[in-house]
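First the structure, which I've put down as structure tokens, then a few questions once you've had a look.
The excerpt is restricted to a subset of chains, each kept in its original location.
By written order: A and B. Residues from 1 in each chain.
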Amino acid sequence: MKSKQNRELPPEQKGDRAWQRWLHEIIYENDTPGGRAFDITLIWAILLSIGVVIIDSVESFSLRYGEWLYRAEWLFTILFTLEYVLRLISIRKPLAYVFSFMGIVDLFAILPTYFSLFLSGAPYLLVVRALRLLRIFRILKMWHFIAEGRVITQALYRSYIKISVFMLVILILVTIMGSVMYLIEGGENGFDNIPTSIYWAIVTLTTVGYGDISPVTPLGRLFAAFIMLCGYGIIAVPTGIVTTEFMSAVQKGTSPESCPNCGREGHDNDATYCKYCGTHL
Amino acid sequence: MKSKQNRELPPEQKGDRAWQRWLHEIIYENDTPGGRAFDITLIWAILLSIGVVIIDSVESFSLRYGEWLYRAEWLFTILFTLEYVLRLISIRKPLAYVFSFMGIVDLFAILPTYFSLFLSGAPYLLVVRALRLLRIFRILKMWHFIAEGRVITQALYRSYIKISVFMLVILILVTIMGSVMYLIEGGENGFDNIPTSIYWAIVTLTTVGYGDISPVTPLGRLFAAFIMLCGYGIIAVPTGIVTTEFMSAVQKGTSPESCPNCGREGHDNDATYCKYCGTHL
């Protein structure tokens, strides 16, 4: 109750007048039926508008249903423009929204279609229109309302530094491996330069293995086999990191008992006495 | 004993007469020697009939042994028709079976061969005949009788929601990645449209890497390398989820304590009192 009160206190977050407050509640919050309905409508509109961009990129559809896709695009552009304006007028400090990450994404999602009225470079515009895809991040914003998402995010966040450090080592390794492979195979076998060789080393170490570039000389194949066997062991490291974090996240979360005396949780599964106050559990 | 009694009570599940009850016991249950023999015979018949469909799809076999394969197919069709009729007459409410998932699968497994008498489109029929493969699900139904299967199923079921949420994120990621790659590489390098690019992103992120579509431009290769390194970290997430569930499933199942009073085992790790006799553990 109190936190609700607190959330309503800072007035710069909301408009002054009643309709502004009502709009703000619907657009920015999602704890009222209206707010939730707005969110769900928005997700569907984003998904459909992305669907239009995707379908428009397929030539056979674009040729046949071009006119309908064009109309659908304008419909979504107008809807998103309306949403953008409503977001602007329902907040007290509109500039803070305009220059926030989501505000810039929202703007870039509607601008290209308007530009297309003045510019005629059709293939170029299709490309810019795909910026609308960035709005998909709005869906990711709702991500943290899902409990399972929270566990995954938490585990990934806690393993963030370890995996970054690990990625640094991987980058150093693929630079060395790529350079060595460039020396061994040379340009005539597809290893044109060191960046290409590093790309090949990443393709190999991550076990993707397109086969667009592959070693031909015996020495190159021997070294490639060595890299693959390394990758075998290396692929285990991020899995080990994430699994460990998941485990401790789950173990922290699964101790069901709370102490009858002090009420605190987090005891070992096999503990008989509370380790905080010694009371029998 | 009592549960057996209870299971026999609802008469709508079985036929009225003695032979119906006997048939039901054999076909639908598997706790009598007859029922188990029927199940094993059925599994072998399904496997052999699938083998016939598979062999028939290989041209060299189909040309040489076509007649024998044709006879074998009719043999299995007649056997499965007989089984279908027996299933119908040994149950009190045959319609419930007819419209159940397994009932529809059983029907689709026999219909195509009969249709082939009236229709002459041979290659089309081979296709429909492959529906018989769906009967393989009958084997999966026996899956839960295997203890090991139960542990795997349990661990997968408990990680079901987490993996679904994870798959949703993957779908959003590959949509963004595929679209960006479509902008970078364009149609001339095989990234014809956004769906194809999304297909490529999935092929890359899952480390399958066919190489039918692969980046050619330096920027494309840079972005592809980024996706692969992401995939490196991302592939760890489902492994972490499933391993954690396996772990807690095993830990739940292997609690080493036995009750000091009644001596029975199988208590939860965090139990303080025996769940069979209430003695303090």
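Here, a contact is a pair of C-beta atoms (placed from the backbone, for glycine too) under 8 Å apart; a residue touches a chain by one contact, two chains touch by 3 or more.
Everything numeric in this text was worked out from a predicted model, so none of it was measured.
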Homomeric complex, total chain copies (2 given): 4
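We take it that only the chains that are shown with their structure count from here on.
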Magnitude of the superposing rotation for subunit A and subunit B (Cα, nearest 5°): 90
Subunit A and subunit B, separation of their C-alpha mean positions in angstrom: 31
Complex contact set, residues of subunit A against subunit B: 50, 53-54, 57-59, 127, 130, 133-134, 136, 139-140, 143, 146, 148-149, 151-152, 155-156, 163, 167, 170, 195-196, 198-199, 202-203, 206-212, 235, 238-239, 241-243, 245-247, 250, 254-257, 269-270, 272, 281
Subunit B residues touching subunit A - in the complex, by the definition given at the top: 161-162, 165-166, 169, 172, 175-176, 179, 182-183, 192-195, 198, 204, 207-211, 214, 218, 221-222, 224-225, 228-229, 231-233, 235-237, 239-241, 243-244, 247-248, 251, 269-270, 272
